[in-house]
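There's a structure below that I have some questions on.
Partial complex: the chains shown occupy the same locations as in the complete assembly.
In this document, chain identifiers A and B correspond to the written order of the chains, with residue numbering beginning at 1 in each.
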Amino acid sequence: MGTPVTTRSLHDRLKHSINRTALRSYLAEFISTFLFVFVVIGSIMSSRELLPDVTNASDPSCLVAVALANAFALSSAVYIFGASSPDNKSATSSSGAHVNPAVTFGLAVGGHISIPTAIFYWIMQLIAASMACLLLRVATADHVVPTHAIAVEMTGFGASILEGVTTFTLVYTIYAARDARKGPLSAIGPLAIGLVAGGNVLATGPFSGGSMNPACSFGSALVNGSFKNQAVYWVGPLIGGAIAGLVYDNVVFPFTVEHSAAD
Amino acid sequence: MGTPVTTRSLHDRLKHSINRTALRSYLAEFISTFLFVFVVIGSIMSSRELLPDVTNASDPSCLVAVALANAFALSSAVYIFGASSPDNKSATSSSGAHVNPAVTFGLAVGGHISIPTAIFYWIMQLIAASMACLLLRVATADHVVPTHAIAVEMTGFGASILEGVTTFTLVYTIYAARDARKGPLSAIGPLAIGLVAGGNVLATGPFSGGSMNPACSFGSALVNGSFKNQAVYWVGPLIGGAIAGLVYDNVVFPFTVEHSAAD
């Protein structure tokens, strides 16, 4: 009576990842990621545009602007995503958009989405981020699209550590918001996810750039034409996101029986 | 037994849009729009008043102030609107106020409100926005009411693109918040709508003005006496809002059977 789920071939898995519902979730992911990257990179451009002195790279009110942009955009981007994921039967879920390859990776490591689906999400995220940055550059008459950067006195390793730790807390919060055991608190899940991102930018912005998002860093680097320190924004977040998923599911809040039903 | 709903004449539709419940929803829309425009335009006036140097048009903390004003005021304005819309039987709905002709247009394109009702909403929005700006001017002893403006180096086309994209994400979020399939997440709908507006202002404020709202731009231009670049704040938002409605309803989250019941 058909292939059992546990021994699905690559072909079956691909079929599972390419159907009408799955394609819709990829489009929804594209829109959410576009919104997020547009607001985050746009806020960096906007706050720099307003600085009286061009040589002065930044000031604390720029940090506030960019942190609020991260918090507001991530909350909204997670909120508007409501399509059924290809690995999830329910029409709408509070799990929200990933908008972030590190989040997708962290969920794949925990077994919450399949590898082919994760790859399609990554592709959508990278395309959406690049298009958001390109549109910002074209619409603003070729203003420079800023890239995430690390402070001159810091090492790439130190920056990777900061990006890894902040992505850990971000993905950990996403796991908590997806957790069906949250009860009434699940209503504010998208807000909690946005707030932890905003807090992390406030803590690490001037040191490591406060990205936590390889797609956002990739898109701005592609349009800017400079991939300096790009590795920092992939290595740190991917490792941090993966560890967060493993710690949440296996150590802190292990599921027993209700696992398959709850998620 | 009476005209079927699908073949209602213009006369019937008008009667549907002018009754006690409908008039109440227009008044509620007036109050919400007044609140929103008062806070948004007032925050621009306030933050300029506080700048030490008058020649300095703005600085990043002004951007933060105006973005927070947008987020706070739109969340509140959407929240306080609870009258039954003339196209909606339930006494209270989480759909909230439009406070924005582009939102009304986006909902009309998707068939969620009728054309006559939309026209009455537009009239209310334009009057409320103009009165809010007039009151700010009179009460502050003839301070200049600022208009939305685009950066000197930008083209009107580029600004229209930015206004169109940001209005797209705003109306898309409003569709998501109205979606009955959101479940417990519908409780924070007004917050998500406010946050996406605040994020968009942070991203585009110094470039295109960050209006997303033709009524707000119209009211301030009327009281200021300058309609320069007014087209930017109508063309971009109306197109962006309409596309958002069509994409949400038809491409990303098409309803099947439960459409008429859910909305």
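The rule is short, and it goes like this: contacts are C-beta pairs under 8 Å (C-beta built on N, C-alpha and C of every residue); 3 or more make two chains touch, one makes a residue touch a chain.
Please read all numbers here as calculations on a predicted model, not as lab measurements.
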Revision key, fill the gap. Chains shown: 2; total copies of the one sequence in the complete assembly of this file come to 4
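Note that in this section only the chains that are shown with their structure count from here on.
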Point to revise | C-alpha-based rotation, subunit A on subunit B, 0 to 180 degrees, nearest 5 | key: 90
Revision key, fill the gap. Per the C-alpha means, the centres of subunit A and subunit B lie apart by a whole-Å value of 28
Study note, to complete from the structure: Interface with subunit B, subunit A side, in the complex: residues 24, 27-28, 31, 35, 38-43, 45-47, 49-52, 59, 61-62, 64-66, 68-69, 71-73, 75-76, 79-80, 82-83, 91-92, 94, 135-136, 138-141, 143, 184, 186-191, 194
**Study point:** Complex interface listing, subunit B residues touching subunit A
**Key:** 56, 58-64, 67-68, 71, 151, 153-155, 158-159, 161-162, 165, 169, 172-173, 176-177, 179, 181-185, 187-188, 191-192, 195-196, 198-200, 202-208, 247, 251-253
